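Worksheet: the structure to be examined is printed underneath.
The complex is shown incomplete by one protein chain, all other protein chains being positioned as in the whole.
The block that comes next holds subunit A.
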């Protein structure tokens, strides 16, 4: 093998682990060529039908090879491609004189707009329609269908960005994900972490790397080594296997090398996410109970869901409903806002809708009583001390034992000391705190660097909260994505946070990262990062 020098690309490491393998690029969406004069409308209509059938057949084949939820998603997509109304619309447009690609494009656009107009969770299906359109148009143009490749051997998946439909079909052959765009809280990042796949996002230049090139991916540092030799790739794989074996053996409570305890907690969405690892639940998201409802879920149903988690974990922090105009839920019936991230969301929903928060707090208190567990409850999107005091009063009146707040707004972080006079604990949501501190939309593909949690301004805010907690003798944890990153966790501990809450799959690597450093070494890292 020729000794070609390796080239290093730098991106943002968002899911730790190392992998090496050949690049396989995901085909991007096809460009729609200029409309073509049509001589035989019947043939165009037939081409439309053939394209939709080919897309449905391809998805059905993928569904058969997938399992569980991924198979369900792919089957549902195949059924949309097979939809008789969609097909009639597209064929009619072809018979009226459009070429097949434009007939498909126009028909999909019409249905996409209809779904978008319905809003909420249905609007998300609009992205699925775009995905299907790209597949069908590519087929009529004789281009490879966009979507996940299936080369038949393990590979490093390279793409502009990944859609939910792409990630649903991710098979065991995928060694790592590298995307040109995307940020630390993008869909790609969250999925990769939940699957334990090394991932690098915002990696400029990666889509220019030819298919088949051997690359090494470091999901912690964000470095992608391009043009490895076979031996170099094998060495990386060996190290990764050894590292995984080490993590699999990891157990016990969170400690630094010199024994300073740091609670390692789990972020969960329901009892189904609980695992035997970790020292309790640091973030129980309750949104799943409220999805797709015309009315708030009944009191008894809420009590049962909270009791299931309270009865099974050693300590649980429940977050009250975190929805609003940014994450619309039908039963809230909130009007659209021009700027939902700055609008009625989180605790602010309680300003405009009576009863939802009260019922939830009562249900949590009842579940705690029924299970004999102590309920820790926190509110999302708190901004002022007045809001905090009002929430604490209400929660305590309902019988909640420990009341806390999420710190997601810089104004709240700046007033951490005063907030802790009102409540028992704080939990820092680094994803939103970064979005609001750096005035950068979490989903914006071009602003990933502005959302990097290592930036000193964000670390200052975290340090202020931790300092306030130490003075008051009250716990201050982190429950954003940063807490599950083994490179960042020691830094957060060095800033003084007392617990880290993360996706269950992240616990072993964070535990091992802390065990390798003394508290003073963690503090040294924190000092260096804030300079």
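As a convention for this text, contacts are C-beta pairs under 8 Å (C-beta built on N, C-alpha and C of every residue); 3 or more make two chains touch, one makes a residue touch a chain; residues count from 1.
Everything that follows uses one rule, which is that contacts and distances are computed from a predicted model.
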Record-based protein name (UniProt) of the chain missing from this complex, from "ABC transporter ATP-binding protein/permease", "HPr family phosphocarrier protein", "NADH-quinone oxidoreductase subunit M" or "glycine dehydrogenase (aminomethyl-transferring)": "HPr family phosphocarrier protein"
Touch criterion as defined above, residue of A:61, A:204, A:293 or A:527 at the omitted chain: A:293
Residue of A:79, A:342 or A:470 touching the missing chain in the full complex: A:79
Candidate in contact with the missing chain, chosen from A:25, A:93 or A:111: A:111
Subunit A, residues in touch with the chain not shown (by the definition above): 68-69, 72, 75-76, 79-80, 82-86, 111, 114-115, 118, 121-122, 125, 272, 291-295, 330
